[in-house]
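All protein chains but one are shown at their positions in the complex.
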Amino acid sequence: MLKTKLFAAFIVIEAAALAALYVSSVSTVHLKEPEMALKGSLVRVMKLTDVAFWTEARYTRHPSQADFFTAFQDFPMSVDHFPAGSIVPPSQIHGAQ
Amino acid sequence: MDAVIRAEDVSKVFNAGLADEVRAVAGVSVEIPRGRITVLKGPSGSGKTTLLGLIGCMSRPTEGKIIVEGKDVAKLPERFLTNVRRKTFGFIFQHFNLIRGLTVSENVMLPLYPTDIDSKQMQQRMEEILGKLDLTAKLNVKIEKLSGGQQQRAAIARALINEPAVVLADEPTAHLDTKLSGDLLNIITALNKEGKTIVIATHDPLIYEKPYIDNIIEMRDGAVKEAALL
Amino acid sequence: MRGHGRIIEYALSSLSRRKLKNLSVAAIFSILIAVLSSILFLMHAYKTETLKLLDSSPEIILQNMSAGRHELIPLEYISTLSGIAGVGKIVPRYWGYYYDSLTSANYTLMAVDADDASDKNKQDVKLINGRIPQTVGECAIGSGVAAIRQIGLNDDFFMTLGTEQNVNLKIVGIFTSNSAIVTNDLVVLTKNDLVKFFNMPVDKATDITIEVNNPSEVTTVARKIRRAYPDSRPILKIELTRTYDNIFNWRGGIVLTMFFGAIAAFMIFVWDKATGINARERQEIGILKAIGWETSDVLQLKFWEGTIVSLSSFLTGLILAYAHVFYFNAQFLAPVLKGWSVLFPKFQPMPYIDLYQIFVLFFLTVVPYVAASIVPSWKAATSDPDAVMR
Amino acid sequence: MIFHPGVLALVVGSVIVLVMAFFSVFLGIRIIIGWDITKSTAKQLILERQTYLITTIMKYVLGFQILSLFLFVYTADDIHKLFVGAMCTTGSLNANLIGWTVLFAKIVIFFLCAVWLAINRVDEMAEDYPLVKLKYKYLAALVPVIVLEGYWQLNYFLGLRANVITSCCSSLFSDEGLTVASSLASLPVTAAMYMFYGAAAVELALLSVLLRKGSVSSPLRYISGVWSLVFFVISIASIVAFVSIYYYETPVHHCPFDILQKQYMFIGYPLYGSLFGGILFSLGAAVIEKFKKIDSIRTQIHHTQRRWTIMSIVLLIVFIIIATWPVVFSNFRAYD
């Protein structure tokens, strides 16, 4: 049963590594709670309402406050609309003034 | 006479209904007496291997009855056929049919893996049998590292691990020289003395001309040509 | 039941006898799982952090609409709003976008009102090197803006919309990069500068934020606002978070779908590998059946082989994904997420993990894998036991 | 349509299950037509071997179905935030008309698959496979249910509309009057308790009598099978009516799913696990009663029935203990 034991050991190690990662994630989240609280207060006092992931156009920076129906919002060929155009970039003409 | 196995009018057809239909065994009736060594004799293609497979519950006959220990197994579904086979028979194959990459002990214990037997007991049986067959030193050696004779003995050990009542051997001497064949026959006769019923399919005169062979069934073209119970 | 342990043992040795084939399957499977779980992990981490942060955003944002489009909102609304029962603090916001042609990036400009007492506590913001601007001519910028413009504290920051509308600001603060998720593209300046820069009328703001003391009263307040100003658009915090929740699910779903082709291809690969068993493997199964293994025993063997491969790949994939996302900042995934954003926040995602994600992953990867290997296993298991005698 | 990884996983899963089910029915029909155990033809051998394939597939279908039941509940929980007024899984299921139907269909399929496997198990005990045609006919009848479930599930997800911010105004106003009700109609606590403990007593009594009677076949078996289903429904109703509120310690929260979550120590898993298991075993024991008249499997059925009845009793007792625990030991009072 040597192979079974080796395999079991392998699985146990992997599972333990995952468990350790999970524990570390939980504890990191816990440790960073003060930082999160600071970020929260930043959001509160600055009255921020959106995240800065997608800044390529105004309708993506503040998705909650955009008017999506506007024709040709920022670029007539922005087919992939929301939240970010991951497939078709705006043409260079648009980029260069 | 006490027969362990009785085949009644057994036929086996391969590729039935097709152009290449083969009647490997046709209307054979034989009896395998308990505690004896029976030899199925005949040239290659005479159907002796097929018959050995049928009486050993490897496959089902197309027609006829096969009665093993008083029970007709000819119509049994595979699931139950396997059950009969693993309780009653031990097989020694022509090409040894050992699994390369496994050690001798693993190869020997393989038939018991799917059963309910206790692992310790299995280990014990294996050591005992390998001791008897003088393979204890090779216990943890990969099977392909063994010589032909040792491999043959490992194959015998594997056939014995389930403590079968009947040992079936298919051309056991085909790949052995005279000396090793002699050793093999010694083992087989020893097993016979312990009370095991033995069936050997062979066309090697070295076997069937031995004086202590007491039951010879000669086959030709899928039928029994001559059955002599000495 | 005792048989299982030994069948597992045999499955392992059978797998190890075909190391190359099985390792390649396991490696591909692990990578596939790692990719998929990276997507889910990252999306979940971003989503959780976003939702937690937005929980601190105002209860209601009131926008003015004109001809169906967002318009500046008159400050005179405030007095009416403060009369509504349950309304707390009301603060107008001044903000806008600036496209910087130099870097092809969009900045978000946001004003602080140094004179307004209610804006006083903005000076208490901690996650900033330097400080929040206090007087005209000062600004604080996000770390993304600082990086793309290659400027630092006390440098000058120039923005222009033409000869009349331009500002030259002194950088007095840079938001720390761990707050980049909300501040990356921000340029914070004083209200006077912003109003001047955008040429906004003095009696209007961009929108108005409203605090509501009792969350269960928010809907009623919003309804009353709507009644008072039919062309206004109150956006509730709960809707904001709900929208974000949906965006991230949607995004994760799209990326998953894109990768679904990869899953399908892999399943075909598995099917092919499993169906095309070579002569030696067929021989082995024949031997097993000849020496007394039953079809269901061989099926069990195949089941364990599959379980061993998928379980170890699954765990390995998860570990790889975790390391990739939370230790290496999801470097391989960033381009997919980023789209054509010029300013993409660089920050270590908070390691929020949900076991539900792992369950979904299991369903998306292991279940198809198992399903793909049923028929090939059965084919192998039903080979004739007497084949080895022929 | 809600585009959500969990939704994708569920749709993919049900497509897989459907393909497998169709395939096994296709094989099953061939077996029904061609089966002849008395022949040893190559064709019969192939059919016999195909039974292994079908059995394997059905085991996986059952396994996937159980997983998908859980995944469905989790997913409904995960997306509840997207709907106005939905506070938990219940709210998501209420979000359109077929949410509950899908859940019930999944439970029904779980039981149907398990019963099929019970019959299959008995059948495989006999050398002449006496139930072969019956079980494949049953299988063929099972497939439409699986198809229906997949269709409903797809429709449920396609019909979901998240209440997100829309362009002209916020969703709040466009959705007025359409808010999702989060609570379930529930029985009054006291009545539910009487009903639950009464039904449980009857169920356990029936099972013990059957255990005592041993091999005697009796119509009581069927009665106990039917009563198991009744008890299952009563149990679910009781979990909604009183077990949940004692675990949540809130008289207005009747959600039967939240007990699966961490803050309630995952107590829902043993609770539902023991209930489903207990019902399943007693149901299985009742279903195979019918086959006692077949000689080749009679004794096997007796043994199996005995084992299953014991399992059922044990599991149901565990279930009742878990359900009763907070009522007795929590210091929460529903009202006095």
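A, B, C and D label the chains in the order they appear, each numbered from 1.
Everything that follows uses one rule, which is that a contact is a pair of C-beta atoms (placed from the backbone, for glycine too) under 8 Å apart; a residue touches a chain by one contact, two chains touch by 3 or more.
Assume contacts and distances are computed from a predicted model.
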**Request:** Identify the UniProt protein name of the omitted chain, choosing among "Heme exporter protein A", "ABC transmembrane type-1 domain-containing protein", "K+/H+ antiporter subunit F" or "Nitrous oxide reductase accessory protein NosL".
**Result:** "Nitrous oxide reductase accessory protein NosL"
**Complete:** The chain left out of view makes contact with C, D
**Request:** Just name the one of C:S79, C:Q150, C:T163 or C:S216 that touches the chain not displayed here.
**Result:** C:S216
**Item:** Residue in contact with the excluded chain [from D:P130, D:G159, D:P251 or D:G273]
**Value:** D:P251
**Request:** Check each of D:V189, D:I223, D:I267 or D:M311 against the chain that is not shown and name the one that touches it.
**Result:** D:V189
**Asked** Of the listed residues D:S208, D:T299 or D:S330, which contacts the missing chain in the full complex?
**Response** D:S330
**Message:** Touching the absent chain: which residues on subunit C qualify?
**Reply:** 85-86, 213-217, 220
**Complete:** Residue positions on subunit D contacting the omitted chain are 186, 188-190, 193, 242, 249-252, 330-336
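Assume only the chains that are shown with their structure count from here on.
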**Complete:** Of B-D and C-D, the pair with more C-beta contacts is C-D
**Prompt:** In whole angstrom, how far does the Cα centroid of subunit A sit from the Cα centroid of subunit D?
**Reply:** 37
**Prompt:** Mind pulling the subunit B residues that touch 2 or more other chains?
**Reply:** 78-79, 119
**For subunit A, residues that touch 2 or more chains besides their own** = 1, 63-64, 67, 69
**Fill in**
subunit C contacts subunit B in the complex at 1-3, 5-7, 9-10, 13, 16-17, 283-284, 286-297, 300, 384-386, 388-390
**Asked** Hey, which residues of subunit A end up touching subunit C in the complex?
**Response** 1, 3-4, 6-7, 10-11, 14-15, 17-18, 21-22, 24-26, 28-29, 32, 35-36, 38-58, 60-65, 67, 69-70, 80, 82-87, 89-90, 95-97
**Request:** Quick one: which bits of subunit D touch subunit B in the complex? Just the residue numbers, please.
**Result:** 37-38, 40-42, 45, 48-49, 124, 127, 129
